[in-house]
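Entry: chain A
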Amino acid sequence: MWWILGLVLLIMKLIIVISVLFGFAAYMVLVERKLLGRFQIRYGPNRVGPFGLLQPLADGIKLIIKEDFVPRTADRLVFLTAPAVVAAVPLVITAVIPFSDDLTIGGTRIPMVITDLNIGMLFVLALASLAVYGIALGGWASNSKYSLLGAIRGSAQLISYELSMGLSLVPVVMLAGSFSLVDIVNAQERLPFILVQPVSFVIFLISAMAESNRIPFDLPESENELIGGFHTEYSGMRFGLFFVGEYVSMIVLGALTAVFFLGGWRGPILPSLFWFLLKTMLIPLFFIWTRATLPRLRYDQLMHLGWKFLLPVALVNIVVTGGVMLFMGW
Partner candidate 1 sequence: MPRLVIDDLEIEVPKGTKVIDAAERLGIMIPRFCYHEALGAVGACRMCAVKFIQGPFKGIQMSCMIDAQDGMIVSTTDQEAVDFRKRVIEWLMINHPHDCPVCDEGGQCLLQDETVSSGHARRRYPGKKRTYRNQYLGPFIAHEMNRCIHCYRCSRYYQEFSGYRDLGPLQIGNRLYFGRFKEGRLESPYSGNLVDICPTGVYTDIPARYKVRRWDLQRSPSVCIHCALGCNTIGNAHYRAVMRVEARMNPYVNGYFLCDEGRFGFSYTNGGADHAQRPWTSKIGGADVTVEAALAESSSKLSEIAAVYGPEAIVALGSARNSLETQSMLSRLCRRKGWLGPVWFTDTAVYRKVRSAVERLDSGIAVSMREIEFADFVIIAGADLLNEAPMAAIAVRQASRKNAQIVVIDPRPISLPFEFRHVPAVPGQIERCLGSLVKGSISKEELKGLDSAAKGFCKALPAKFGDKESGISIPELADQLMASRRPVIVCGTGIVSESTPALAADCAQLLRESGKKAGLFYILPGASSFSSALLSGPDAKGFAEILSEIEQGSIKALIAAESDPFRDFPDRERLDKALSQLDLLVAIDYLPTETVKRASVFLPSSTVFEMNSTFVNPEGRVQHAERVHAGGVPIWGAHPPRIVRNFIPGGDHQPAWEILWKISAETSVLESVLTLGELIAAEMPAFEATGKAQYPVNQARIIPEKSEGSFVKPKTRPEQGQKPKGFNLLLTDRIFASREPSVYADTLEGVFPEPALFMHSEDAAAAGLSDGDTVSVGLEPGSIEVKLSVSERMARGVLILPRQKGIEWQRMKDFSAWIALERIRKI
Partner candidate 2 sequence: MAKEKSVLRDLLDDVMGLADSYAVTLKHLFRKPITEQYPDFKRLLPARSRGRIILTRDPEGEERCVACYLCSAVCPTDCISIEGAERKDGRRYPLWFRINFARCIYCGMCEEACPTLAIQLTPDFEFSKYGVLDFLYEKEDLLVDHQGKNADYDYYRHAGVSVEGDKGEHINEKPPVDVKSNLP
Partner candidate 3 sequence: MLSEELKQKLRTMIADAESPREKAVDVMLEIQERHLWMSDEAMEEASDLLGMSPLELDELATFYDFIYRSPVGNYVIHVCDSAMCWLEGHQRVMDYISIRANVPIGGTSPDGLFTLLPVCCIGYCDRAPAMVINRRVYGKLTPEKIDRILDKLAGENEFHPPE
């Protein structure tokens, strides 16, 4: 009967994780708008509900009841499925993220991770590069030059930054000695890796920003050149799915940063779930702050940064880390 209990637990975890994630994503939009408002000395949305708290609801309703428009020349099937790909991929990544210390109920230890893969990090990297399929397909299927340009930019950008992202995680793996995310968290029992590997952290942060197409790396959807880029032709909830994907991916990246560099759910006094959520939220907040601060990069600057700066630095960092580990006999 254990497998039934396991299944129930799994389903419960899935439901909780997905709903929490969606809730967070929805409110992340509000938080972003509110914060951007304050960064720009205005209020942000404050009309729907007290302090605008019902704004995500209103947005959701609006998106759902809007006309779902498909361009006549679009590749219909691909056009319809692309947003789903974008929204689904970050969700899948959450499967390997440990979000709390193991819970013990009635003597049974329940791992607070949906599944603890021993190649968790590889899984994460693999899936992270999958998200661009949604963008590329959506842009291509729209049969619009703006969308296509956006999609191509998205692919190029992803390829450029996926590399430095992966390389920036190599030292983490080296230090943790495992690909399992649970092991990585456990490896930071004494010291979060951010202190050990600040360079890795910076590279990972920049790459994560680029991965999630956030300002200053939002070239695939740059409104003023590409009229929205890959999602130019999308409307209604399909457009909303792109948004959901972007925000979920932001949170997931936050969670990953927490896991890789900030010691995961570890923290003093307060419950581990709280620490995890706190650390997770730091990254999206930083992203928002960045959005309020930095202008969009030019395309050549983007490429320059990825290939000529982050990649060499990441490589040097690996060598240095390896050397130090060798000398210090870690």
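Operating definition for what follows: a contact is a pair of C-beta atoms (placed from the backbone, for glycine too) under 8 Å apart; a residue touches a chain by one contact, two chains touch by 3 or more; residues count from 1.
The candidates came about this way: all candidates are chains of the complex that A comes from, given by their letters.
This is a predicted model, so every value here is computed, not measured.
Visitor: In the complex, what candidate makes contact with chain A, out of 1, 2 or 3?
Guide: Only one candidate touches chain A in this complex, namely 2.
Visitor: Considering the complex alone, what residue numbers of chain A touch candidate 2?
Guide: These residues of chain A touch candidate 2: 35, 37-43, 289-290, 292-294.
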